[in-house]
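Only one protein chain is missing; all other protein chains are in place.
Right after this comes subunit A.
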Amino acid sequence: MFSMKKTGTILCALTIGLSGVLAGCGSSGKEQSASTGSTSQPAASTASSGPVEIDFWYALGGVRGKTIEDMVKKFNEIHKDIIVKPAYQGAYQENHSKVLASVAAGNNPDVTMVEIASIAAFADAKVLEDLTPYSQGDEKKYIPGLMKNSYWNDKLYAVPFNRSTPLLYINRDMLKEAGLDSNGPKTWDELVSFSQKLSKKEGDKITRYGFSTPVDIWFYEALVFQGGGNILSENGKELTINNEAGKAPLELWSKMVKEGIMKNPPGENYNAWDVAEQDFLNQKVGMIFTSTGSLTELKKNAKFDMGAAFLPANKTSGTPTGGANLVMLAKSTDAEKKAAWEFMKWMTDTEQTVPWSIASGYMPVTTEAIDSAEMKAFYEKEPNFKVAVDQLQYGYPRPMAPGYKELQDVIQKELQRAMLGQATVDEAMQAATEKGSKLLKK
């Protein structure tokens, strides 16, 4: 069955190529490179009469996708001279591929969501428009902790839209029962001692773990920051995890797993996240790392007093952020770009970001929003959401390098090898550095 897709598409390519009647697939190589190289097609100017139509691609489904559609509808009602056409394009990765393909084909959207660690890849490929002339200082309205993945070569390329951050979720009832501070552990040492007290054994079988986290690049980044390290060198050309700060997270986790106080949730990619959340809800583990994006759903389903806390600190506090930013594409016409900026600005204004945050569970993106009466009332009711925003003072950018999308998979594989005992921590970091350097040199 798998071969069917191959079959059809390739046969098309072949018949087209062979028949010679239809020129096309043969020249694809050139066009393909355009997606990663510079694209400097002259922008066709549209007539100034009538409203400007712009395409907006988003990558969120479910209720969040619906909320986005509603926001766009409202924008279109208010702005008679602009028509925004929204389109759902799958998850971040799929949207990513699609944007690249569309840029190569010349029918790209004008505004799109881009996962924050991919901004560098797009900006470096000169696919994005420099927003500096449009924003003219307007970008100061955003929370500084959310702007760290917006710049590339000192130019502004993105504004924050749906942003999350990792949190430590705690089962307060369980902590109280064990006589622990119900605000959760503040440091790595406390994380270990809390987990020891929360774990339970029946005979040889562990029936409850103190802590669980997916062995995911996002949490690894956080722990590296907390050790005073960084994933990449300042210039983004070298991997800098083959050192104390890079090894410390793995040493902590594997020590905890060996001791039987941390569960390494099984499953590929996001399946492991689901397992961790499931175990947490079923009180099989007392504390987990997961995204702010799960706050609403976990809160709704938890049969215990659920709390959220800052990630425990090592030498320092530190956290990456996640989610996606809005970017403008360089290939659009001037009229489209003007309309696109109008749209991006509006979507991220306090008036929109407050209800967006409340409906979606993402963080609001402007400093003004956090102080707004509506947001304050919400935080009063849901203090866990405030924890996420407060943690932003310790925010680090996700590593910025064009090849980071591939690099993070390489690192994650090595992390998992080490956690499963297939490699020592030293070997894993050595291997990640060797493979990673090749990617970064490309």
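Convention: a contact is a pair of C-beta atoms (placed from the backbone, for glycine too) under 8 Å apart; a residue touches a chain by one contact, two chains touch by 3 or more; residues count from 1.
Throughout what follows, contacts and distances are computed from a predicted model.
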Undisplayed chain, where the name is taken from the UniProt record, one of "Serine hydrolase", "Carbohydrate ABC transporter permease", "Rod shape-determining protein MreC" or "Phosphotransferase family protein": "Carbohydrate ABC transporter permease"
Hidden partner chain, touching residue among A:Ala248, A:Leu281 or A:Ala313: A:Leu281
Which residue of A:Thr132, A:Ser193, A:Thr296 or A:Thr333 touches the chain not shown here: A:Thr296
Touching residues on subunit A - with respect to the absent chain: 1, 3-16, 18, 24-25, 28-29, 31-32, 35, 55, 57, 59-66, 85, 87-92, 94, 97-98, 100-102, 104-107, 162, 164, 273, 277-279, 281-282, 284, 290-291, 293-294, 296-297, 300-301, 322-323, 361-362
